[in-house]
Structures are given as C-alpha cells and as structure tokens.
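Structure, as structure tokens:
Every protein chain but one is kept in place in this view of the complex.
Then we have chain A:
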Amino acid sequence: MAKKDAKAKTVPAIKKQSGSVAAEPTANAISFFQELGNSVKISFNSYISETKDNQKLRLIDAFLVFLVCLGILQFVFCLLVGNFPFNAFLGGFIATVAQFVLTVSLRLQSLDANKTVFKGITPERALGDYIFASLALHFVVLHFIN
C-alpha cells in the first residue's frame, strides 16, 4: 500500500525533530541517525531471521511488495497522466489495496505465533477464506471497471 510506505519513509525526518527536542542539547543529529539506522537494521535482521526457513511467508511478502509497487505505479500514473477513466483507476488501485490488506490478513493468520489469537482458524481455513474474499473482490472490481 502506497500510503503506508510513504509514512514509513517520512519517519526518519520527523524523528529527527522530535528526538532533538526531547533529547538533551548535547545529543547531536548524527548519533540520532545512527540510532535510527540501528533500529531499522535490527528490525530488518529480525525479519530476515524469522522468515529464513519459511518459504511460504517469503512468498507472501514478495507478493505484498509487488502489490505495493503496483499501487504506487498506478497512483503515479494517475497523477501524471490524469484519472480520466476514474472507474478504472479506482478499480485498479482499490484492487491492489484490498488485495494487500487481505494478504496481510492471511499472513497474520498463518503465522504460528498468532495461533492463540485466531482460535479456530487453521491455516487451511485461512487460505480458503482468503480465496473467497479475493474472488469476491475481483468479481466486484471486474464489474466496476466495466
């Protein structure tokens, strides 16, 4: 999803301001950036280590990245070229967003760590639900873009 990524990118800049306000005057910006870089690195590393031996998760994540790129592409295209068949743009864009959300939900449901949260939803059931919702989504999108 385009929005989420944009937000994630703006974080460093803003973090700088609030950090410099909050921290004591001796703290300088460079150490702060380092700290932030560290945080991102930690997150990234833990992500890599988590998904190392789970091909399914990697597949899902690759699909998510693809959807984000597609969404951004559509949005940029709309900004540059114009939104003339608004239905079509909206249909395409919402399709990526919705598919993204659905896939994230699927990912959440299929994580082993979340088994206690989603009681009664086995990974198979999650996949079935996911397919059902995706079918509904794409049916509506097809109807929408004419």
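Observations on the model:
Heads up, the rule we're going with is that a contact is a pair of C-beta atoms (placed from the backbone, for glycine too) under 8 Å apart; a residue touches a chain by one contact, two chains touch by 3 or more; residues count from 1.
Criterion: contacts and distances are computed from a predicted model.
Of "Ribosomal RNA-processing protein 40", "DNA-directed RNA polymerase subunit", "Transcription initiation factor IIA subunit 2-2" or "dolichyl-diphosphooligosaccharide--protein glycotransferase", only "dolichyl-diphosphooligosaccharide--protein glycotransferase" is the UniProt protein name of the chain excluded from the display. Looking at A:60, A:73, A:88 or A:133, the residue that reaches the missing chain in the full complex is A:133. Hidden from this view is one chain, which touches chain A at 1, 3-4, 7-8, 10-11, 14-15, 17-19, 22, 35, 39, 42-43, 46-47, 86, 90-91, 94-95, 97-98, 101-102, 104-106, 108-109, 114, 117-121, 125-126, 128-130, 132-133, 136-137, 140-141, 143-144.
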